[in-house]
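Heads up, one of the protein chains got dropped from this complex, but the rest are sitting where they should.
Which chain is which? They are A and B, in the order written, and residues in each are numbered from 1.
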Amino acid sequence: MASENFYDVTCYHAGNPYEDIGSVINSIIADIKSRQTVPDLNGGGKPGAVIYIPPGDYRLVTQVVIDVSYLKIAGSGHGFTSSSIRFNTPADELAQWREVWPGGSRIRVDISPEATDGEAAGAAFYVKRTGNPRISSVEFADFCIDGLHFIDDGSGQNDAENTYKNGKTGIYVGSANDSFRITGMGLIYLEHGVTVHDADALAIDNNFIAECGNCIELKGMGQASRIANNFVGAGYRGHSIYAENYGGILVSSNNVFPRGASSIYFSGVVRSSITGNRFHSFYPGMLVFAANSCENLVSSNHFLRDREPWAPMQKYDNGLDDLFGLLHIDGSNNSFIANHISETIDTQYIKPLGVKPVIVHVVAGNGNYIANNHIVATTEMSHINDAANSACFSTQVGALLSTNNLKTLEVTAVLVQRGSVRNTVLDSGSDDQVEMDRTMNAFRGTPVPRQ
Amino acid sequence: MASENFYDVTCYHAGNPYEDIGSVINSIIADIKSRQTVPDLNGGGKPGAVIYIPPGDYRLVTQVVIDVSYLKIAGSGHGFTSSSIRFNTPADELAQWREVWPGGSRIRVDISPEATDGEAAGAAFYVKRTGNPRISSVEFADFCIDGLHFIDDGSGQNDAENTYKNGKTGIYVGSANDSFRITGMGLIYLEHGVTVHDADALAIDNNFIAECGNCIELKGMGQASRIANNFVGAGYRGHSIYAENYGGILVSSNNVFPRGASSIYFSGVVRSSITGNRFHSFYPGMLVFAANSCENLVSSNHFLRDREPWAPMQKYDNGLDDLFGLLHIDGSNNSFIANHISETIDTQYIKPLGVKPVIVHVVAGNGNYIANNHIVATTEMSHINDAANSACFSTQVGALLSTNNLKTLEVTAVLVQRGSVRNTVLDSGSDDQVEMDRTMNAFRGTPVPRQ
Partner (left out) sequence: MASENFYDVTCYHAGNPYEDIGSVINSIIADIKSRQTVPDLNGGGKPGAVIYIPPGDYRLVTQVVIDVSYLKIAGSGHGFTSSSIRFNTPADELAQWREVWPGGSRIRVDISPEATDGEAAGAAFYVKRTGNPRISSVEFADFCIDGLHFIDDGSGQNDAENTYKNGKTGIYVGSANDSFRITGMGLIYLEHGVTVHDADALAIDNNFIAECGNCIELKGMGQASRIANNFVGAGYRGHSIYAENYGGILVSSNNVFPRGASSIYFSGVVRSSITGNRFHSFYPGMLVFAANSCENLVSSNHFLRDREPWAPMQKYDNGLDDLFGLLHIDGSNNSFIANHISETIDTQYIKPLGVKPVIVHVVAGNGNYIANNHIVATTEMSHINDAANSACFSTQVGALLSTNNLKTLEVTAVLVQRGSVRNTVLDSGSDDQVEMDRTMNAFRGTPVPRQ
């Protein structure tokens, strides 16, 4: 390339990207800033640059700090593989494995943050800039950020690689920002995948963010952003998709797989959409609206909750019981329309034993509209799973495909707590599956066969 | 690169891309045509080429004219930033700004079309080819087209940068075409962002097209195209997404923000889908079906209309009053299912004063099916906004998050004009919120609490 705004980390004159790509990228950013100094020069002046990371294993010891707009960091491979299966496979089997680490354009995050330093300190990529305008159009594309290992959590379980804790974050955006893009990335074995504060028109699309403690977290306050077409799956402690105090988010067409203490958690989020996603969870509380989340639309989603089929993870869960609600709502004027919800669980695993699980639980709020949701609740016959840990794929798919010989499970389809009024529940459960004060809320039960 | 079909504008021997990238790209296209002359040579012959634009500020004085198939023009950065905020920020504040222009791989459109020359004359990229086959698979990806400034519109407002007028178009496709792709682009401060005539299987995906007079316009006639996952937001005069005489369009998962005289405008469009979008508008008429648009599906969308909170734009609107309908329908056999519609406005701003705003307005047409839409209408308490103009983000988010203490606003949820028959309205408003001839149309009101 003739342009000085195209950098290849393997060609840059300063530093060794295989030893510390963080230091190399920081040098490049310093170079950009030293060359692009004038805000307005012939109608331009600070166009930014692209930093290319070819496929390879790059150690990151020094945190990358980004404070220039229009910086794109791009690789040629998201490089995901399951480290979780690898770390739960016996050493003798592993000795035969063809490869054991993620790959592609892969950053090995080898920083050692102190727990007391806060999330930002453990970030591989830290974006922060003060002053005006907000930092704009930083892009991350098509590379891999690998946190390498989880660490012991002091629980005495002696199961370090399954703790989802290591103090590391893939991408941490700490200041108000506009028109960022995070696309095509692979993030793995990080306590936090992507954490963005105060976003405007942020796009998080087509990424693979899995086997992270938490996957996508929108914090502070923000608006008009999109989380679409991602594969996402957090650990049992964390959130797959989390947002707080945002408006106008669009969460669409994501395939969110277990585990995840929640598949999606909104706190004080308003006027946002959750549409056309596929959510799969092993625990109650797969969707939570907290702190008066209002005027949101949840439609055309597929929710599936069953029990963890894979032995190494069966001892963990998110601590919630089946009365919490598969969808747990604190908020008003939301819409839940045209969703399919499947719950299948052997009755011996229902907590507390013997209760009827609650599917949609409105714990507080008025004016919610819950219509045309199809709830399929069944008991599955659980088998002792004696498959090898490395057979995670066949174990999971086998469980998923087991829809024969299921028996109906009695559930509370919709439960609206007392004090909530003007909610409307239509065609989302029969008369005896819905519990609420029908003098204060409106109801039409799903018809049942005349017979 | 060894391939002669890969061009980097900063390496090409003819012209200076920083002075006039249009002239350089035209030279490259001439070179492609001089090298690829035989339609069928050993089973190939005219594979086209890719032209790469590294990050940088490139002036475009000469219009690019594209008449070869399989040409891809690609950059490494969409480079969006808000020029609207910048141009409404006082000079003394601006003096402190870190950057003031968009960036990335940025084309500064510096052509000066005469108003009488028509839209094509003002296009930075003009695609046109006669003869057969239709020009195919031209691709625009990951760069920025910046119209720089708007100009005075003669209205006497002395507010040139807020007029959304400058006679410039980003990409103008003037002849029938097949399998084009426009992805990852940033388009800003153009009177027209993307205008495509006679498209077949066009993809407009993952772009950032905002602060343009009009954003996406499909003209002529066409079919089977997709507008998905874009951030879009036109000016108060224009359309965010417009189509005429098309069939089989899929408009999905877009986040369409204000302003936009309409968020989406279909004229004579049939058998198309608008699903899973988030639409936000400051005016009535946010969705318009005109000229007998038929058999379209509008489902799982989130519509929000509130009042412009940002001082510099509060003097502008699209001229429509609240009886026009937030969704305004002239057409038959359309489906409106499972949408959430929020309208929140201080009663003092309702036009004409004192009327009940109309949400869904069927002005003409038969056989429409309007079911399971949740309409939330509230009055907001408007405050004097004394924030600085540069505080656009906090002003907007603050307004968006204000869902507490809202009071119910009386609206006409659905209004079907006389003469329209066989329309069906189900669960989209209570008995007294829906106005239509119930002898000629079918109705079931949303149940209300028994009390």
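Following the convention adopted for this analysis, contacts are C-beta pairs under 8 Å (C-beta built on N, C-alpha and C of every residue); 3 or more make two chains touch, one makes a residue touch a chain.
It should be emphasised that the depicted structure is a prediction, and the values quoted were computed from it without experimental measurement.
Asker: Among B:Asp178, B:Glu191, B:Glu211 or B:Glu343, which one is in touch with the chain left out?
Answerer: For the chain that is not drawn, the touching residue is B:Asp178.
Asker: Quick one: say which of A:Lys168, A:His280, A:His328 or A:His361 touches the chain that got left out.
Answerer: A:His280
Asker: Given that one chain is not shown, which residue among A:Leu41, A:Met381 or A:Leu400 touches it?
Answerer: Among A:Leu41, A:Met381 or A:Leu400, only A:Leu400 touches the chain that is not shown.
Asker: Which parts of chain A face the unshown chain closely enough to count as touching?
Answerer: Considering the whole complex, chain A reaches the absent chain at 8, 10-11, 54-57, 59, 76-82, 85-86, 89, 93, 96-106, 108, 110, 148, 186, 206, 208, 210, 229, 231, 252-253, 255, 257, 275-278, 280, 299-302, 304, 337-340, 342, 372, 374, 376, 390, 393, 396-397, 400-401, 403-404, 427, 446-451.
Asker: Tell me where the left-out chain touches chain B, residue by residue.
Answerer: Interface with the chain not displayed, on the chain B side: 1-3, 5-6, 39-40, 42-50, 69-70, 72, 74, 129, 131-134, 136-137, 139, 176, 178-179, 181, 183, 198, 200-201, 203, 205, 221-226, 228-229, 245, 247-250, 252-253, 268, 270-273, 275-276, 292, 294-297, 299-300, 332-333, 335, 337-338, 367, 369, 371-372, 421-422, 424, 426, 438-444.
In the analysis below, only the chains that are shown with their structure count from here on.
Asker: Please tell me the distance, in whole Å, between the geometric centres of chain A and chain B computed from their C-alpha atoms.
Answerer: 29
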